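Every protein chain of the complex appears in place save one, which is left out.
Just so it is clear, A and B label the chains in written order, and each chain counts residues from 1 on its own.
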């Protein structure tokens, strides 16, 4: 190929609109969510005898709590005429009745146990049921299992340090946001954006972030870790000038002893439990969209729960392993600062960018190794739950009901 | 088939999503409305020389009243550039002019009689016309005939007792609501829902409704009647408990003498005209979506007029056969109570459920015999008016106009 040809090709590539996602077919197929996972969907203390509607992986689900205090999850559609059961109410203990004609379903197995307006001898009882989903309370959240297999224990999926943790306090936000859940996960784990996008976040007002760095990704079990190799506080761009995040009032984080946890600020008082964890880096990510950011004194988690292909339920948790009075201090800190600056404005910048993201096509660059490794994880799991496959395979029965 | 097989099949049917409407093809085809019927579309006293836009069976129609007081209905689209004539105004008596260029149509036959901006010698006059629809005033309403045949007399279609009634008073509401007109009709005539859905309606605050009953449907002429065979004020559901609508402050309706008109409250003072009518039951339904509920002292009518496939014009009328001072009393009763409790909150519950209904698929039960008989009526009439067939069959003429 002549030099002129090479130059021409190089020139053409400059304007190339980028590549698509064909090389990650499992990733592409998971737009609507991944099957056979537990998802946190609501605060436990918001769930009682009043039905609560949620949407996960494109499925409409109604939650309700039994007398024994157990959460239950049922398909949110009465088979009679398609009315949402979440519009109904409890007429008998541990059941939920459709508001239209009083078709009444048992919470535990979804079976219709009474059609109130058809009397006790109704022939529909035992002949109609709605699907149920496994549900559990954990960490102050209600979790439901969406899949076509028997559920694995929720413990197998929780961040390991939360399975049997010391006493801890939790503050958090649950919000439904526009944008696909995978883009939220990529944004959360993305090495490049924090240093630039979030430079204006109040959360960072007293802390310098590097201008750029070099990283690699390490895998440990189901977790991917970003590990920093080089850090540059400022940079001179030829022909343009110097760029830096440093300001006279900002602190540079100290290197953490032994290992570098990334671009966070340091702290004089590391939490001993966090310090004892075998974390390979500041930020880690696992399927089905769980981000963990280990600060010296608390850990921040983000669960990106697929609502449908275009919406994501953001579940942000800040966990501190404190007891007694210290716990009270955390709640005070959370409610006065963290909730507004971190779970509010900082996280709002991510929301803004995910809503802006219009990929594919895309052109990836060096820091996107974090994104690429994340996409590779999808080849190891069950295919995503398109709405069709996740719904129970109920053939339409052409009986004429009982009428 | 082995017992195990039978059990498995039975189990599978429980979760079956239900059946579709393939067995009622005429009903399915009538989503956009039925042809060759009169439809009430507006209060007569709201129609004058100002054009009024309505949509019926997917057709855009403009109403206007002539000097002689007659209502007229024209296609609401100027053939010139597609502007709605209802945006225009009267420039000459008994005509309507398009707001854009003054193309002027005669109310009586839709013929363009002047193109104001083209002068008296315009060659378009007599060469362009818009379709007209038969229109009449009756019962305080403007009715228009939508169809492809000459209209039958409106009298043939009115509830018989309203063709030559004694003096009467009317109160009512006209509202455009979301949801298909057939679902409104089914909801109105549906035996099952009233006793459960409406148990919380203020309209029912002093009257018990049964918990369940058994009915059959009787046909008389064009009307279907719900006839009650058994009535149960309360019921014990095995393993669940007792359910009842009875409260200490509520009255049980007395059986009406001679025949049972259904789940309404009784009255010491039956209206003699209503008592004289050969009604076979409390609730009756006829095509094209007319519900009649005969109370001892007044009759309530609901006309479910198709706007398009997704919206319905609800025309609710309460008619009392009174004259003089009693009539005044009715209006007072209507405006202070009926309008808010019955045509408002009670009817709003129906609106809520129709908007919620997501059928097919569906699973019908014993009380839905009312729904099934209604759907059978559709096999006796002209096919529904899809937008395509109801519009005049005007081939596109490839002349170049007059320019």
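Convention: contacts are C-beta pairs under 8 Å (C-beta built on N, C-alpha and C of every residue); 3 or more make two chains touch, one makes a residue touch a chain.
Predicted model, so just to flag it, every value in this text is computed and none were measured.
Q: Which one, A:211, A:286 or A:312, makes contact with the chain that was left out?
A: Residue touching the chain left out of view: A:211.
Q: Can you tell me which of A:238, A:278 or A:324 touches the chain that was removed from the display?
A: Going through A:238, A:278 or A:324 one by one, A:238 is the residue touching the chain not shown.
Q: May I ask which residue of B:16, B:41, B:63 or B:113 touches the chain that does not appear here?
A: B:113
Q: Of the residues A:163, A:251 or A:372, which one touches the chain left out of the display?
A: A:372
Q: For the chain that got dropped from the picture, name the residues of chain A it touches.
A: Residues 10, 12-20, 22-23, 190-193, 195-197, 211-212, 214, 232, 235-241, 243, 352-353, 356-359, 361-369, 371-372 of chain A touch the chain that is not shown.
Q: List every residue of chain B that touches the chain not included in the displayed model.
A: On the side of chain B, residues 77, 79-84, 87, 91-93, 95, 99-102, 104, 111, 113-120, 122-124, 126-131, 392, 394-403 touch the unshown chain.
The definition used in the following text is that only the chains that are shown with their structure count from here on.
Q: Which integer distance in Å separates the CA centroid of chain A from that of chain B?
A: 48
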